[in-house]
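All protein chains of the complex are present and in place, except for one that has been dropped.
Our next item is chain A:
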Amino acid sequence: MRVLLAVFAYGLRRYSTYRWATAASVVVNSVFGVINALVLLAVFETRPQINGYTAADAVTQVFLAQAFIGVTAIFGPPLELGERIRDGQVAMDLMRPVGFVRWWLATDLGRAAFNVLARSVPTFAVGVVLFDLALPAEPLRWVAVLVALVLAALVGFGLRYLYALAGFWLLDTRGVDAVAWLLGPFCSGMILPLVLFPDAVAAILRTLPWAALVQVPAEILLGRTVLPGGTLGGLAYQAAWAAALLVLGTVLTARATRRVVVQGG
C-alpha cells in the first residue's frame, strides 16, 4: 500500500510540473464551456424546458463536463501502458513486485487528483462566475458530487486501461484510441447532454459505461437522477461500472501476460 501511495504521489507531482500546459487547458476548457453554454442557452430560449432540463441545468452540465475532461481523460491522453506494450518496456512493468493493475491505477489516480485541483476547480469556477448555474444548496449533495467525481475517475481509468490492454493483441492501440476519443465524448453527454438526444438513443447510452463519466455525475449535481434510487442509484450505477471494468481489466491482464512476447535481442 505504501508503494502505491508513493506511486500516486509521483503521478500527482509529475503532472504538476507542466504548469503552462495546465493553465492552457483551463483556458481551452473554459472557452469550450462558454461556447457550448451559449449554444444551449439559445436552444432553451424558445423552449423553457426540455425533458425536465432547464437552461440553467444544461449550462451546469456543460461546465461539469468541461471540469471532468481532465479527471476522466475522456479525450485522452491514453495510458502510457499502450505505448509501453508496443515498444516492449512493459516487460519492466511486469517484473515489478506490485500488482500490475494497481500500479497503473495508482499512477492514473495521481494524474486525476492533480487535474481535480488544477483544472476541474478553476474551469467550474469560470462557469460559476459567467453563468447562472443550478448549484445545490445542501452540503450533502456536494459530498455526493465528490464521490461521483472519484467514481468517474475510476471508470475513466477502467476504460482507458482496457483500450491500452488491447495493445497486447493489436500491438498498435492508436486505432482503438481514435475510436475511443470519438465515442467517449459523444456517449457520455459531453458534447450534448443525453437529455437532448432522441429518447431511444439516450436510453441505450444510459446503460453504457460512458454515461458514468459525465451524464450521471451531472444529474447527481442537479438532483435529477433518473435512475431508480435517485442520487444513490446514480452512484451505484457508476460504482457498478467501475467495478465491472476493473474486474474485466484484471481478468484480461492475466490472459494477456500469458501471451506477451517481448521483442528484441
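Everything that follows uses one rule, which is that a contact is a pair of C-beta atoms (placed from the backbone, for glycine too) under 8 Å apart; a residue touches a chain by one contact, two chains touch by 3 or more; residues count from 1.
Everything that follows uses one rule, which is that contacts and distances are computed from a predicted model.
Peer 1: Would you mind picking the UniProt name of the chain not drawn here, from "Peptide/nickel transport system ATP-binding protein", "Polysulfide reductase NrfD", "Response regulator receiver domain-containing protein" or "Transporter"?
Peer 2: Answer from the UniProt record of the missing subunit chain: "Transporter".
Peer 1: With respect to the chain omitted from the figure, which of A:Ala6, A:Val27, A:Met92 or A:Leu232 is a touching residue?
Peer 2: A:Val27
Peer 1: Among the options A:Tyr18, A:Trp142 or A:Trp169, which residue touches the chain absent from this view?
Peer 2: Going through A:Tyr18, A:Trp142 or A:Trp169 one by one, A:Tyr18 is the residue touching the chain not shown.
Peer 1: Who touches the missing chain here, A:Met92, A:Val179, A:Ala203 or A:Val251?
Peer 2: Among A:Met92, A:Val179, A:Ala203 or A:Val251, only A:Val179 touches the chain that is not shown.
Peer 1: For chain A, enumerate the residues touching the unshown chain of the complex.
Peer 2: 18, 20-21, 24-25, 27-28, 31-32, 35-36, 38-39, 41-43, 46-47, 50, 172, 174-175, 178-179, 181-182, 185-186, 191-192, 196-198
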